[in-house]
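Right, I'll just put the structure down here and ask away after.
The other protein chains are all here in position, but one chain of the complex has been omitted.
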Amino acid sequence: MESVIYILTIIGIPLLSPAVLGLIRKMKALMQSRHGASIFQPYLDLAKLFQKNEVISEDASWIFTFAPYIVFGSTLAIAWGIPLLGTVAALPATGDFLVFVYLIALGTFFLALAGMDTGGGFGGFGSSREMTFAALTEGGLIFSLAGVALMTGASTFAGMMSALQAAPLFAYLPLSLSGAAFFLALLSENARYPVDNPATHLELTMVHEAMILEYSGKRLALMEWAAGNKLLMFIVIFANIFVPWSPAALGTSAVAALVVLFAKITIIAGTIALIESTMSKFRFFRVPDLLFTSFVLGVISIVIIVL
Amino acid sequence: MALFFIQYGLWTAFGCFALGATLSVILGAYKAEKESWIVSHALATAGAVAALSFSVSALFFGEKLSYYSSFPIGIMQNLITLRVDILAAFFIAVISVVAIAASIFGSGYFKQYLGTYRLGHFGFFYNLFIASMVLVVIANNAFLFLLAWEGMAIASYFLVIFERKVEENVGAGMLYILISQLGVAFLFGAFLVLYRFSGSWDFDVIRVSTGSMPLLFQNIALALALIGLASKAGVIPLHIWLPEAHPAAPSHVSALMSGVMIKTAIFMMIRFFIDFFPTAHFSWGLILLGLGAVSSILGVLHALTEHDIKRLLAFHSVENIGIILLGLGASITFFSFGLTLFGAAALVAALYHTVNHALFKALLFLSAGSVVHATGTRNMEEYGGLIKLMPYTSAMFLVGAVAISGLPPFNGFVSEWLTFQSLFAGIAILPIVAKIVFLVGGASLAFTGGLAAACFVKAFGATFLARSRGHVSAHAHEASALAMTGMGMLALLCVLFGIGSGTIAPILMRIGSSFSSHAALTALPDPLQGLGSTAFSMPAIIIALITGLLATGAIVWMWAGRPTIRISRTWDCGVTLTPRMEITATGFSRSIILIFRGLLKPTSQTSIEYDDAQSHYFTKTKTVNLGLPDLYRDRIYVPIFALIERGAARARRIQTGNLNTYLLYIFITLIVLLVWTFR
Amino acid sequence: MSTIPLVVLCAASVFALTLLMNIVRKNTTLVHLYLLQSLALAVALTSMSFVEGSSGLLYAAALTLAVKVVLAPAFFLRLIRKYEAHFSAASYINTPLSLLALTAITVFSYAFLYPQISGYVRSPSIPLLFAAIFGTLFLMVNRRGALAAIIGILSLENAVVLLAASLGIEHAFALELAVAFDIAVWVAIAAGFLGMMQRQFGAIDSAPLAMTHLTEE
Partner (left out) sequence: MYRLFKKVITTPRTVIPRSAFTMPEDTHVREMGERLRQRVFSSLKGSLTIREVAAGSSNAEECELTALSNCYYDIERFGIKFTASPRHADALFVSGPVARNMSEPLRRAYEAMPEPRMVVAVGDGAIDGGVFKGSYAIVGGVKDVIPVDIEIPGDPPSPRAVIAAMLAVAEKLGSADR
């Protein structure tokens, strides 16, 4: 049983992430009273892209060709630090919340470089906007997780989860504040509404899409898959730490834990879909308000915790 | 072996430096410019190697090292005294590592100076500069210390204005020497206050006598020292000389100045606030923390606004000094609350970031220097596409950029992680005032990391990626083998200090706990044991990253068919891309500047010229001027100078030039003195 | 008695809802948040009354439920629909700065106010309720809309009542009666005042209420 869970923590996130993307798209389609593609559509897209040929710009350097591997590989490395079921992570060393934040930043760094590498106009401003948002999101991300770390006295996700099993009722006020902060950071980091439009066709509204505009074939597949992994990782962390009934608290029944985890993921994905179909995208210079808000929420929760 | 190094290494080093200085002057005098340059740099390298051997063996084998020496020459006996404790050994190591790399790098770059400048002078001041930096660290006597400090300032001043035919270099040097003299004045004041109560210039006497000083004078001495040292460290708002002087100097000198010279101020801060005054009030720690927070966030913001690559790096020195101060301030606060363990750990964070910044900032300055040397301009808007022309230099710059952005797996991340840990620990356990200041520090550090990453995406992208923006980078060439050696050494060290954090942190922990005035730590804990139970281990992270990369490769190899890759033009939507369509360094950071416009106060004037004045449909030219005012000059320095001038004007009124008036002054003074004495 | 987990949770939610009130931009949402806050207050009072078996608190809870949860919000929603004032909850300083101010308020109430009282009553809910009180005051200061100001006062009363109850101050029922009474007064004022403003300026926005505008009459 343990070994099954362990293997699941290793391959779970890259395995499930396309399905989560498909789930969100499906829910959005339903909100628009369409049927939409099936949940497993992203798998088909990835499979197709892996089979297609590639076209690479003549201006691109090794950064452009190498970046997808770094971006995808870093998401794998982070995923191994996140416990899915129970409090066991495949590789606790990368589960430290600062390591998590800075490994995410590493992926973003190379993604932005790749965007600038082809010398097209879109990639350039895409990476400019991406780095702007990433820089401003970091505060909220670090402080929302630091609140939990200060409350539980643990710095790894596994430690936080095992400490949160016995969380008193009052602990859920700072937890909810940190959770709100983390959720805003989630939306911004994963290029979701109201920060970015994941399904845009207008170059002027693109941030993440603008950077991968030049990619094709298997490298594009890696980039999109990595984006999916990132989203699923954020969702899992949110579900396991900020939402009550963490799998650790459910005791040893792994099946129950799995069911609860899937339920949570579905609910969070539904929330994201809801936001995307009811909100409008923010004006670029209003997004910082959102990100600073997330940061300050994290600060308030820390104040409540430590004072 | 180690003992041998400890005994003779330091003297060999000074010998080499002295020899290098004199030889380069002599050779320069005999018109052997080239030889003088090479000899001076070779001897500087040799001396730095000797100093490194000394300090490393001292660090590893000297238990609670305290290595004394004094010249038995009459009056000099108690004026020239040297003392090398483990902290000094650490700083000697940092200085000499960077000096080796910079000297190897610089030994190749003299062609553009041949004929125009006197290379002999350069070699002299270069050796003097390194020697005086080492001397500053080991001086055990205020007199000798100030002497070395001055020597360091003067030598670096002459190095800054070495290219004196360029107008702004001279101005930059003038600003630099002004501020550094100001700082020296404050330092001298601090030592005078100490002398007043200890009755000695000797550091050992001062160390033991500070406890008996009245509290007021303790704080006065600390305040004076803080101002004096902050001006050398480039703490905002005393930083204005830094972005002027560092670009003006030749690149390997800027590497030395930015990498290690400003660190000597950090060294002296540790001496003052932890070594001399172990009982300093905790608000000093909080003040340093606040200064660090301001410097880090404002430094990186100003760096974002720059498109001169060396000014950008100089502003990043301001930012990183801020990060170091965050750790240092935290450690002082912990110490003053008697939390020796946390204090030592925070000091470890500060020292670790000191050495890290020395490494990657020197690396960045050297690689930027070879770019400047290849293109002949410092303006990033004219670069672009250099990664194809100078691949190795770009790789070096990339290593430095990732490291300074605090991203794993390089060394910058380790020290930022340690700093975060000490700040969070402070938030958790300290009294409420300290909690709030620590919270502010943590916030500034959190935002600084992301903004630094953004800034270096801009720097690397605008410099090396995409197509060439100007004609200058068309004929760029790869740097020479010597330069590569210098840069490669530092890049390797950046990697090693990331991987080897497990072995390096405990050594620094010994430094942190070496101050006898604090309760000696019996069992030194692992500083990498952070907030939680699981220790931070860089090797694990690197293994995870490598495994992730391999797994990615495996996935692609398994599932991707063997697709052909076609090289084609960039997708341009049908229009032909010109270099002007690429994003510029200014444009890249414009959005961040506008978001922080409250702090930076950017200006922009638009002027449109129409073909005919009546109909405003067809514009001939449209120009937009984006500007950033120098707030510190306008808001702080200009008012102060104005005040001083007005005061001077007032004072001139008593200068009538009439003899009788002066006699009257003398008379009045005499009366006043008499009344005061016989009252 | 103020350390009953449920009461603590209610206090926490009152505080959280105050934060939310400072974030939201819609008058209708503001009213709904006020409704939730009053509900939390009612729950807290009920649980307290059961714990210490005082009927006064129970009456207070009932009154809260009747007036603050049902009547006042319904009335305000009707008012909003009547004057199409859905979006007029504009504030003077933007959201992050308001939240920073709230952070300062929280720190203040934890670091300064709580120590004054913790000698008598120790409960995690006390500083939160102080923070909530000042947060609602800040809401009234910060918002342009007159409606937001009125709702700020009402939720201020929520926080005060809960604080009084959890400090063990008796006559919570009398307090609640008084509160109910001046809610009635406020409702009357709101009706007349907003109507007047609407007629006067064509908008229920306290910004044009500066003297300059009034003297024009």
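Every chain is named by a letter (A, B and C) in the order it is written, and numbering of its residues begins at 1.
Please note the rule applied: a residue touches a chain if its C-beta (ideal position, glycine included) is under 8 Å from a C-beta of that chain, and two chains touch if they have at least 3 such contacts.
Everything quoted here is computed from the prediction, not taken from an experiment.
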Quiz prompt | Partner chains on view for the chain not depicted | solution = A, B
Self-check item: Residue in contact with the excluded chain [from A:I5, A:I70 or A:L213]
Solution: A:L213
Self-check item: Hidden partner chain, touching residue among A:S3, A:S33 or A:S280
Solution: A:S33
Practice problem: May I ask you to list the residues on chain B that touch the chain which is not drawn? | Solution: 564, 566, 568-569, 571-575
Quiz item: Hey, which chain A residues sit against the chain that's not shown?
Solution: 25, 29, 31-38, 41, 44-45, 47-48, 51-55, 200-203, 206, 209, 213-217, 220, 278
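Assume only the chains that are shown with their structure count from here on.
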Quiz item: Whole-Å distance, chain A centre to chain B centre, using C-alpha means?
Solution: 36
Quiz item: Which whole number of Å gives the spacing of the CA centres of chain B and chain C?
Solution: 52
Quiz item: Counting only residues that touch at least 2 other chains, which ones in chain C make the list?
Solution: 107, 110-111
Quiz item: Among the residues of chain B, which are close enough to touch at least two other chains?
Solution: 432
Self-check item: Touch list for chain A against partner chain C, complex
Solution: 168-170, 172-173, 176-177, 288-289, 292-293, 295-297, 299-300, 303-304, 307
Quiz prompt | chain A partner contacts - residues on chain B that touch it in the complex | solution = 384-385, 387-388, 402, 405-408, 413, 416-417, 420, 424, 427-428, 432, 435, 439, 442-443, 446-447, 449-451, 453-454, 456-458, 460-462, 464-467, 530-534, 536-537, 540-541, 544-545, 547-553, 556, 559-561, 563-572, 577, 581-583, 587-592, 594-595
Quiz prompt | Residue numbers on chain C that touch chain A, as the complex places them | solution = 5, 8-9, 12-13, 15-16, 19, 23, 94-96, 99-100, 102-103, 106-107, 110-111, 124, 127-128
